[in-house]
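What follows is a short report on a single structure.
For this view, one protein chain was removed and the others were kept in their places.
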Amino acid sequence: MTENADKQTLAQACCEQLKRGDGLIDHLGISIEVVDAGSAEVRMRVQEWMTNGHGTCHGGMIFSLADSAFAFACNSENQPNVAASVSIDYLNAAHKGEVLTAIATRTAQRGRTGIYDIEVKNDAGTLIALFRGKSQRISGELIATEPSV
Amino acid sequence: MTENADKQTLAQACCEQLKRGDGLIDHLGISIEVVDAGSAEVRMRVQEWMTNGHGTCHGGMIFSLADSAFAFACNSENQPNVAASVSIDYLNAAHKGEVLTAIATRTAQRGRTGIYDIEVKNDAGTLIALFRGKSQRISGELIATEPSV
Amino acid sequence: MTENADKQTLAQACCEQLKRGDGLIDHLGISIEVVDAGSAEVRMRVQEWMTNGHGTCHGGMIFSLADSAFAFACNSENQPNVAASVSIDYLNAAHKGEVLTAIATRTAQRGRTGIYDIEVKNDAGTLIALFRGKSQRISGELIATEPSV
Partner (left out) sequence: MTENADKQTLAQACCEQLKRGDGLIDHLGISIEVVDAGSAEVRMRVQEWMTNGHGTCHGGMIFSLADSAFAFACNSENQPNVAASVSIDYLNAAHKGEVLTAIATRTAQRGRTGIYDIEVKNDAGTLIALFRGKSQRISGELIATEPSV
């Protein structure tokens, strides 16, 4: 339990570090609901400028929401990771005013490569998109830790 | 030649129709350089809000640029198409202030399904990302044409 | 419970129908462990001819095993489906003599499009590959049913 609490505290600190200086999270109005070791949940309201002429949310905005959940999840253990590739499948349209939730979980980790699955749903629980991201760990630490003596 | 000119005129008209009421193209500052039957070229400057704390452009913004080239290309022949799925590979980072160009071309079409490849490059010609989008044709027309008598 | 039993019986009958006249299942020595509505589990021993000079199983053989689980799962409800596209990520190598198990489950269904996730593991439970297949429903029935009077 204490170990889990520590992991959650670290994930939270990594999340704060990622948000520092980041321009997109605020710009899109993304709120961070949960972060933990290897997982994250974020939320965003579909604004008018995110939609096309029919009030349907652009794929790039759904992608961006899922991508931020992916980033928080794969950087939650103080080892910096970047996205190497992503595939996204659109299942249902999202519309202006809806609140979308993206939940990221780690499906696999092998060496420096991680595979994360992100589900995007609307308020009604309808599945909007499935996003599978592959992460690549890079050297260094997200948060500087004390040098071991 | 006249036929090609007609195709280009139609592609241009479809593009205008897509832009009508669209909020994202303007919001991201995307300029449309070329549209033709099955292809499109668009451009965007990486703004500060599109970047993370290190001045690196978020994947979702690179995706959104490529996605708009994809949308113009797969809707260039007055048959409405929606994105069904996309995969994106990131090759190099893009940075604040750089101008990115996305060029979409149709690689294959089979029945209602189309496959489009989009390359994203920076000013220096460095490859930033490869985006492969799959389109699904839906019924109707983008621009209402005269009923046949 | 009766309904579930009926579903399982139908899945079994669909599976038998798919196997009829099929050449690959036998050729690869694939055994079908479980089939049910939207899911399937199959198994295969890695034979010498399936490997390269280092005794490592070729990706195409891992793919073929996962693909058969996918086929049984997406054709388990008497509505014929074909594969439209697949993405596969390799996590660990498989070797000559190992028995691989592929488990397919339906992740999403929207209109005629289904998304199935297939995990391939070896005897030791090590994850070999993640396979995500997209199915497309075609018209007709797999098994002729009585015409309604």
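For reference, chains read A, B and C in written order, and residue numbers begin at 1 within each chain.
To be clear about the criterion, a residue touches a chain if its C-beta (ideal position, glycine included) is under 8 Å from a C-beta of that chain, and two chains touch if they have at least 3 such contacts.
Small disclaimer: the values here were computed from a predicted structure and weren't measured.
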Seminar exercise, completed: Chains in view that the hidden chain touches are A, B, C
For this session: Consider the whole complex, including the chain that is not shown, and state which of C:G29, C:G59, C:G97 or C:G111 touches that chain.
Result: C:G59
Seminar exercise, completed: Considering the complete complex, of C:A13, C:A37 or C:A83, the missing chain is touched by C:A83
For this session: Kindly note down the residues of subunit B that lie in touch with the hidden chain.
Result: 87, 89, 91-92, 107-108, 110, 115, 127, 130, 132, 134
Problem set entry | subunit A, residues in touch with the chain not shown (by the definition above) | 84-85, 87, 113, 134
For this session: With the missing chain put back, which residues of subunit C would touch it? List them for me.
Result: 18, 20-24, 26-27, 47-54, 58-61, 63-65, 67-68, 82-90
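Note that only the chains that are shown with their structure count from here on.
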For this session: Specify the chain with the shortest distance from its C-alpha centroid to the centroid of every protein C-alpha atom present.
Result: A
For this session: If you tally C-beta pairs in contact for every chain pair, which pair wins? Let me know.
Result: A-B
Seminar exercise, completed: Cα centroid separation, subunit A vs subunit C, in Å, comes to 31
Exercise. From the C-alpha centre of subunit B to that of subunit C, how far is it in Å?
Worked result: 35
Problem set entry | Contacts with 2+ other chains: residues of subunit B | 84-85, 87
